[in-house]
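Down below is the structure, laid out as structure tokens.
With one protein chain withheld, the remaining protein chains of the complex are depicted in position.
As written, the chain order gives the labels A, B and C, with residue 1 at the start of each chain.
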């Protein structure tokens, strides 16, 4: 009844199908995470708990959603790359974006206590997302390289900045002034000469971010089986192969990673 | 350095600005909530805890985000209506969608225990979202009417269906067969004659869903004030006006609601 | 055979449906008409032949295409306003744009000789087009006002500029320098004091541009009819009402035009 009279409003919904045969990237960022990290006392410049929680959420997204070939994360952002040939939800952009960010956001709260223990979560955080298409394999590799180069630049800066604040007692404004106009080499030099830190020995997770890929895992698991004509169950060892999301902290700008993992960009749907 | 070489990938991001002077609706739906509601033992046909949690999350969305004029929810869906003149995030569709669903999803987990008490949340739920533009006030009223008419139709059906299953002992398939082809009048009649239920006396929240609007609230609050020349703080009562998100369970299809709340559709930004 | 193997390429075509319940404007501009007008010796600042040919083409577009409520033209541009409720070609943007510009362009060559007589058309001209949606009646009126205000500003400038060049013998650069930073009042004053021209007496077509609307026309036409039982045909006069595209050169910024022609913005499809 009333239904028919109002149903015309459905026609106002626009089609937002993604162009076929393109890589679909959804990148997610924390909303106001500067404030969020202060209120939850994140360690500076890198908080392992926060980075590992981000990765846990990204793993959940990859497992719960379809067709994600690779993900890359650093700081409060994560990029998810859907396969070129994906037909998930008819490639509707809004579906890709909203499923990624909602699954990530609910996971963030759900798994918070596993990483932050006694540190209470004070309020539910927000995330924003965007979607971008990349036609060629070179384009998608360059996209991921762009994010990893960004990670490097930011982390080097943050590492020096927080050393100057935490160890040399500079105010944030003084530290910022000190670093104004410096190049990578200058920052490495400050770290080494003033703080005896070799930047290249800093943890890979900080310097390279986190890459999530699918890997085949061979497991030996123990199953209880009831044999015919026997009364009790018997324990047997079983070989099992499954596919699992694995975090890596390696360079993805050079060719080596892509040569070692040709399946990521392979064209299968 | 590396930055410049890869940065061209930014040009691949498409502009998704919403047409100005249109109402912007973001509608969110629970993902696989049929399964989710069974696993979390939702009461059928309506679970007050679940409905109230949905409304709590929607209130959080309205308070945390900008320019939401009204929201409407029922079952596992919620629609948020942004003002025609909103300039939030330059009206970028992806920003509206992802902020709504991520804030809603994180709130769902964050506030879960306030409503579900001992009932543990088993896994982080997902939500999807979509965005639709409506040019005229009549269009946006018709959109909301469409959702409320849908609420009515579904709730009447579900109310009878679950009575037949829970009280008459029919299997779900039998109940479905029984209701096949019946009109609203038939369903009302079954409820009345077989279960002595007058559908019009069912709770408004079930029959009408939930409307969220902004209301000015006059509060008297107690403040501690330190008076000059006095040593101790003194408690004084202070009048305060603030704007608050208020849930209503009323008809929004007829004119009365809109005549009583002309500010909702008023053109101010 | 071969068909099926390649037909997947059809899926790459994106949907470009225009949002319902919005006015659809297609605006067309001459491509490189500065050069075109010089090569075809257009009279400056206004060439009646060129303006009338533009209007003839626009009339053809309105008659050949569906659902154009009003058109407005000046200089080498024309805007066509399709009705809010138009369902022509399912409101596909590409259809609106390409039908308008192709019909206009072919008409321009076809009717050229009717206006330019001995002046040969040297090469086929190009036009570009764009599409814009306007949700409210105020928006579409403001759009048309914007174009008419633009016409006024440009025509006043051009009228003085060409007087300075043609009558005072200034070079184009000198004329431009002279007008740099002048206001409308200054330009009117130059016209009056130096050239004895009252700008308000300049032809309306130059100052206001051209508005095309549909008007009911009562015609008396002569038909030859063969009466029964008579041998010869007889001429009779017949009253006929038809709808015709009529050019006006009037103000459309004020309310009067819209009050006199309420049918233009009326909501019928």
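In this text, a contact is a pair of C-beta atoms (placed from the backbone, for glycine too) under 8 Å apart; a residue touches a chain by one contact, two chains touch by 3 or more.
All values derive from a computational prediction rather than experimental measurement.
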Item checked: Hidden-chain contact residue, picked from the options A:135, A:203 or A:254 -> A:135
Check: Considering the whole complex, which of C:68, C:97, C:175 or C:245 touches the chain not shown?
Finding: C:97
Check: Which listed residue (B:19, B:250 or B:265) would be found touching the missing chain in the intact complex?
Finding: B:19
Checklist line | subunit C residues touching the omitted chain (full complex) | finding: 1-3, 5-10, 12-14, 28, 31, 60, 64, 93-95, 97-99, 101-111, 121, 123-134, 139, 142-143, 145-146, 149-150, 152-153, 184, 253
Checklist line | subunit B residues that touch the omitted chain in the full complex | finding: 11-12, 14-15, 17, 19-21
Notebook entry, point to check: Given the full complex, what residues of subunit A touch the hidden partner chain?
Noted result: 19-22, 133-136, 139
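We adopt the following convention: only the chains that are shown with their structure count from here on.
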Check: At the place where copies subunit A and subunit C touch, is the share of residue numbers found on both sides over half (same) or under half (different)?
Finding: same
Checklist line | Gap in Å, rounded to a whole number, between the CA centres of subunit C and subunit B | finding: 48
Notebook entry, point to check: Cα centroid separation between subunit A and subunit B, in whole Å?
Noted result: 30
Check: With chain centres defined as C-alpha means, what is the inter-centre distance between subunit A and subunit C in Å?
Finding: 54
Notebook entry, point to check: At which residue positions does subunit A touch at least two other chains?
Noted result: 12, 14
